[in-house]
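Mind looking over this structure? Questions follow.
Of the protein chains in this complex, one is absent; all others appear in place.
Naming follows writing order (A and B), and every chain is counted from residue 1.
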Amino acid sequence: MFDRIIEKIREKSPLVHCITNYVTVNDCANILLACGASPIMADDRLEVEEITSISNALVINIGTLNERTVDSMLAAGRKANELNHPVILDPVGAGASRLRTDTVKRLLSEVKFSVIRGNISEIKAVYNGSGNTKGVDADISDCVNEDNLSEVIQFAKSLSMRTGAVIVITGSTDIIADKDKANIVRNGHPMMSKISGTGCMLTSVIGAFCAANPADIMEASTAATCAMGICGELAYKRVVKDESGTSSLKVHLIDYMSKLDLKLLDEWARVKVR
Amino acid sequence: MFDRIIEKIREKSPLVHCITNYVTVNDCANILLACGASPIMADDRLEVEEITSISNALVINIGTLNERTVDSMLAAGRKANELNHPVILDPVGAGASRLRTDTVKRLLSEVKFSVIRGNISEIKAVYNGSGNTKGVDADISDCVNEDNLSEVIQFAKSLSMRTGAVIVITGSTDIIADKDKANIVRNGHPMMSKISGTGCMLTSVIGAFCAANPADIMEASTAATCAMGICGELAYKRVVKDESGTSSLKVHLIDYMSKLDLKLLDEWARVKVR
Partner (left out) sequence: MFDRIIEKIREKSPLVHCITNYVTVNDCANILLACGASPIMADDRLEVEEITSISNALVINIGTLNERTVDSMLAAGRKANELNHPVILDPVGAGASRLRTDTVKRLLSEVKFSVIRGNISEIKAVYNGSGNTKGVDADISDCVNEDNLSEVIQFAKSLSMRTGAVIVITGSTDIIADKDKANIVRNGHPMMSKISGTGCMLTSVIGAFCAANPADIMEASTAATCAMGICGELAYKRVVKDESGTSSLKVHLIDYMSKLDLKLLDEWARVKVR
């Protein structure tokens, strides 16, 4: 299913420029290398445009934003747009503070994003321009389940229509939507929510997959989401076998990403088109 | 012994706001998740009050402080006091530079702390408003041993009297003291000093335990200190068995925190009241 997508990452070894938070930045760098890309983290206003210019995609993550880095995000985003590079947004904690919600608004008004990935609370805050996100985790009242899945898909499609971006909503069920269609991914394991950075890492991996496949953002984002989920499932199996815990889960997750091949991805991917 | 304490963390899954250093921030986030809490790291002046308001406790760690983040610490601390949230201070490297020592003084004069945790050199610098801390490790001349234990306990009690905070002094023997009494904890293993962040992680875990048990800061801090020490002991056993090393110790330590249950805590805790 995803053969062309994976092949191109290995061929191109794309450089992915990340302006990201200092909490999970090391995991993002390592998972980018694991999936076959090359990371560069740079956030100073004086260099972000140059760094973006030599890169193949830009990932903007507002996890520990500040005034200085917000300016850099805007400048890098505009430059990436000029060069037609894929630009990915991770609106970490949007809805939890006015600064985060306003920064997202400003980014959306000045930069065209290829993909926006977040949990349902964050994506709702992006949609509404306000929210009541509980920190960086999805609010319990925002749970996506079988009853409201159709509704959430419709909402993702309409946000895609408005922004032009592919919308990726992650949780126990993942939704990847453009204005016309949605892919539903049912990979992953609940224990992944017990380690910091699974969301940030997925956003980075989407950056790598899109950098190598700029003409097929929807498929690249779906493949990345499946890849991450599958690595999480395999890592969980390992944790159970070894009777280890959450920190081992993270080590195994990145290990599996470094060993992921097409056969595994095609066999384990659970995708439905809606 | 600690049954109510642990139960409440699992029930409440408290949100812990950390303004902390960029060296060990990822470990702090992961150990907070491992012990059943939820981390949010945010340090911009424009959002720290809002983030503190949606959280259940605030952890201030001065490990890589700068002018920008010191202002945020003060603002967040005042807001947390207003809301009666537990506020925990980790005076990393107090005594090693005037900036650190002065920042601690300023924090103590403007914010009321529930807990202050550091090694003996740092706590002495907090007490004296000056010091000769060797970097971020305790100075050799500051060793706590059986001969001076009573003296150190008295010193901790009098710092608690002055600040109103529970004082946690960690080392080969850990002391948790309020103005009236002290708990002596003899868990942990010397190899824990060979990984970066055991102190920062304990401070974060104290934040989680206090967030869920704001009415019993002394017991919550003692339970957190035992929990961290026990996880270190178990991790060390695993390292010996596998003939691995210090990086594996950190992985196992967080693994054990994610599996810690009341039975283990009660069986392994070595606490004496003084």
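Just so it is clear, a residue touches a chain if its C-beta (ideal position, glycine included) is under 8 Å from a C-beta of that chain, and two chains touch if they have at least 3 such contacts.
Please read all numbers here as calculations on a predicted model, not as lab measurements.
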Sole contact to the chain not displayed, among B:16, B:42, B:58 or B:96: B:96
Contacts of subunit A with the absent chain, listed as residue ranges: 15, 22, 25-26, 29-30, 33-34, 38-44, 46-47, 50-51, 54-55, 68, 250-259
For subunit B, residues in touch with the removed chain: 21-24, 26-27, 63-67, 93, 96-100, 134-137, 194-197, 244-248, 250-251
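The rule is simple: only the chains that are shown with their structure count from here on.
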Chain centre separation in whole Å, for subunit B relative to subunit A (CA means): 33
